[in-house]
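Can you keep this structure in mind? I'll have questions shortly.
A single protein chain has been removed from this complex, and every other one stays in its place.
Every chain is named by a letter (A, B and C) in the order it is written, and numbering of its residues begins at 1.
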Amino acid sequence: MAKIIFNREIDKNIYYLKIAGNYQGLMGQFYMLRGWTTCHPVLGRPFSIFDLDEQAISFIYRVIGEGTQLLSRLRKDDEIELYGPYGRGFPQAKGKIALVGGGVGLAPLYLAARELRKQRSVEAIHTYLGFQENAILIDLFDKVSHRLAIDIGGYISKMVDVNSYDYVFACGPEEMMKAIVEQKKSERPHIFLSLEKRMGCGIGACLSCTCQTSSGNKLTCKEGPVFPGEEIYFE
Amino acid sequence: MAKIIFNREIDKNIYYLKIAGNYQGLMGQFYMLRGWTTCHPVLGRPFSIFDLDEQAISFIYRVIGEGTQLLSRLRKDDEIELYGPYGRGFPQAKGKIALVGGGVGLAPLYLAARELRKQRSVEAIHTYLGFQENAILIDLFDKVSHRLAIDIGGYISKMVDVNSYDYVFACGPEEMMKAIVEQKKSERPHIFLSLEKRMGCGIGACLSCTCQTSSGNKLTCKEGPVFPGEEIYFE
Amino acid sequence: MNNMLQVQFGNITFQNPVIAASGTFSPDFEQHFDLSRLGGICSKGLTLYPRAGNKGIRIWETASGIMNSVGLENKGVDLFIQQDLPILKKLKDKGVRIIINVSGSTEEEYLRAVELFSKEEVDIIELNISCPNIKGGGMLFGMTSYAARELVRQVRKITSLPLVIKLTPNADNIVKIAQCCEEEGADGLSLVNTFNAMAIDVKKRKPAFNNVYAGLSGPAIKPIALRMVHEVCQKVKIPVIGIGGITNGRDALEFVMAGATCLQVGTANFMNPFSCARIIEDIENFLREEGIESLEEIRGIL
Partner (left out) sequence: MNNMLQVQFGNITFQNPVIAASGTFSPDFEQHFDLSRLGGICSKGLTLYPRAGNKGIRIWETASGIMNSVGLENKGVDLFIQQDLPILKKLKDKGVRIIINVSGSTEEEYLRAVELFSKEEVDIIELNISCPNIKGGGMLFGMTSYAARELVRQVRKITSLPLVIKLTPNADNIVKIAQCCEEEGADGLSLVNTFNAMAIDVKKRKPAFNNVYAGLSGPAIKPIALRMVHEVCQKVKIPVIGIGGITNGRDALEFVMAGATCLQVGTANFMNPFSCARIIEDIENFLREEGIESLEEIRGIL
């Protein structure tokens, strides 16, 4: 059980949740969150690490169904359970890097930007964020990016010249991620995408999150959620 | 859905819950409370009306199991569902009246005292409250009683001279209520007890709260929870 | 009430498919909503003679479910007809279908009870064949196709009222029993009744219930009940009343898509006394939003 520092609605149905504690985790990894003590809902909910330091870990989430609704009711000092860190996050990268987020898909990119900035071999971090109505967390992303581009109501993937980057990390709606991969024309850009799949355990036991990739069935929770863009079959 | 005005821990594991709204109810009646939106726990929890006016209704409850634990986590402005008023409460009374409460069994007696005081035919209201460790709500009861007796750690039933009253209303542990009934030596005291039984519906449909009385099977929720003392078979 | 929700159950028209389930409802719910909005009301389980019901606790909570062991406490058919039926008849006059749930411990008891109701203005007899059968050597009428077939055959002979058989999910093979009931002339089926289940008070080292086993109902059982309704609907032509954990409009629509014509709402009435009314509204809203003109369009589409 951990204590909530805040759980703030930062836009309609989008929450910024900060939990006290010295949690581990790398960019692109996730935790299973459980903000209730009852046997229903049965499953924890997976959320990417938005940020963490020695005092706290935080998440950005959108209210979708019952689980996130229950989460959204939590307040300062309420207790919550979280299990992780799970999965394989984004790889180390160098050169010019684009981070592309659609909606709450921005969640794993902030930690990515923060981690990448610490590395010498990284020349530039350009962050592209697309929103439906309102932009959120712009100030935070601005501080950690060399350049920040925002789009509201359009297609953020169109703003990114994928082939001009050494690495592209993307997370968001499937169409967005697909559009990014389809732009790839050269060897240069290494594209990595963070996928969402229904999960039972989060830790590689239940095989409910299997996704088909060009290198066979993979467990999204354990071998992902971040995969090389070219491995993924979009439906 | 109603809004919580406060939900205060007034003693270890005992809460005073106040809910906004113009609710109906008579002394000894109860409501089914549901302080969660999920399908588990399935059943609402029955609680006697502690107090009500045109702005609010309130309850006093002890944390026992999962349902009351969930209730205890609610705070100001949280929402709660309540259904009622249910049951037959205390009857109209006159003359000298004793109100005897053990622990949170005091809950229905406050409204009883308030209602009875309004009646001309009532000569005196003597309230007897027994507690295991700490006395609670003394000030409130003091204001509505002509005399107030408190016992901590002993047997409150021993302090009551049952036969010297015209009416005795009691609510608390079974042994306490039994001891009250056994004291009765004359025709004079009309004894009424508020019983607790597991309930499904609270409204007379499921027959899960049937209790055996000297006048046959009775539904605790609909024909009770208040019964004449002499009708009840103690186990 | 909108025509959109009207359904045809054999020869009987329901103003909407939502029926308050046996043992979980009473006219006292009028305190909460206008009961004439219901599609139907099912009486509590009635036996020829009065029964005091079971001793010990009668209800126990489980994960998203409840177990009950009421033991068919009821005043017997005669008193019911005198005291309670008149109240139900008033609802009938307002368009609510009245279903009488009949139980018994012997074939004779069933037959005599059904006979008595056959003279009354009720819409449907629901034969509850999942209560203890003394004659059959402790087995239950609804547990095997053989016993079910025998009983339905006899009851069918003596009543011309629409006859719906309420099946138990504890049966050896619910599909086979359903088919037997159809063959014997049942007008419809309702399923499921409660699941045989157990709870133990580990502190006391005793079963929670005096009878050791008791019936599980509520949201917990919905996925199994839905599968059973779907299975049965594939195999019979008579209409089916879907029952089991229906709590909201979505649940109700699942049962319709699985093939049910009507629905019964039981435990949900305890979760919220407006459940039946809300479910009716939810269904109506869904149909409107999805541009569906009648439940026929989506019934049994899977």
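The criterion applied here is as follows: a contact is a pair of C-beta atoms (placed from the backbone, for glycine too) under 8 Å apart; a residue touches a chain by one contact, two chains touch by 3 or more.
Owing to the predicted nature of the structure, the values given are computational and were not obtained by experimental measurement.
*Asks:* Kindly name the visible chains that come into contact with the excluded chain.
*Replies:* If we consider the entire complex, the absent chain touches A, B, C.
*Asks:* Given the contact definition stated above, which residue among A:18, A:34 or A:190 touches the chain not shown here?
*Replies:* Touches the omitted chain: A:34.
*Asks:* Of the listed residues C:7, C:20, C:38 or C:253, which contacts the missing chain in the full complex?
*Replies:* C:253
*Asks:* Among C:114, C:220 or C:277, which residue is in contact with the omitted chain in the full complex?
*Replies:* C:220
*Asks:* Across the whole complex, list the residues on subunit C that are touched by the chain not included here.
*Replies:* 62-65, 67, 172-173, 195-200, 202, 205-207, 212-213, 216, 218-224, 226-227, 230, 245, 247, 250, 253-254, 257-258, 286, 298, 301-302
*Asks:* What is the set of subunit B residues that contact the non-displayed chain in the whole complex?
*Replies:* Given the touch definition above, subunit B has residues 39-40 touching the missing chain.
*Asks:* On subunit A, what residues meet the omitted chain?
*Replies:* Against the left-out chain, subunit A lists 34, 39-44, 81, 83, 198-210, 217, 222.
Quick note on the criterion: only the chains that are shown with their structure count from here on.
*Asks:* Steps needed, at minimum, to get from subunit A to subunit B via touching chains?
*Replies:* 1
*Asks:* With contacts counted as C-beta pairs, which pair of chains has the highest total?
*Replies:* Result: the chain pair B-C has the most contacts.
*Asks:* What is the distance, in whole Å, between the centres of subunit A and subunit B, each centre taken as the mean of its C-alpha atoms?
*Replies:* Distance between chain centres: 52 Å.
*Asks:* Between subunit A and subunit C, what is the gap in Å from one C-alpha centre to the other?
*Replies:* So the centre of subunit A lies 48 Å away from the centre of subunit C.
*Asks:* Between subunit B and subunit C, tell me the centre distance in angstrom, where each centre is the average of that chain's C-alpha atoms.
*Replies:* The computed centroid separation for subunit B versus subunit C comes out at 35 Å.
*Asks:* Specify, in ascending order, the residues of subunit C that touch 2 or more different other chains.
*Replies:* Answer for subunit C, listing residues that touch two or more other chains: 63-64.
*Asks:* Mind pulling the subunit A residues that touch 2 or more other chains?
*Replies:* 39-40
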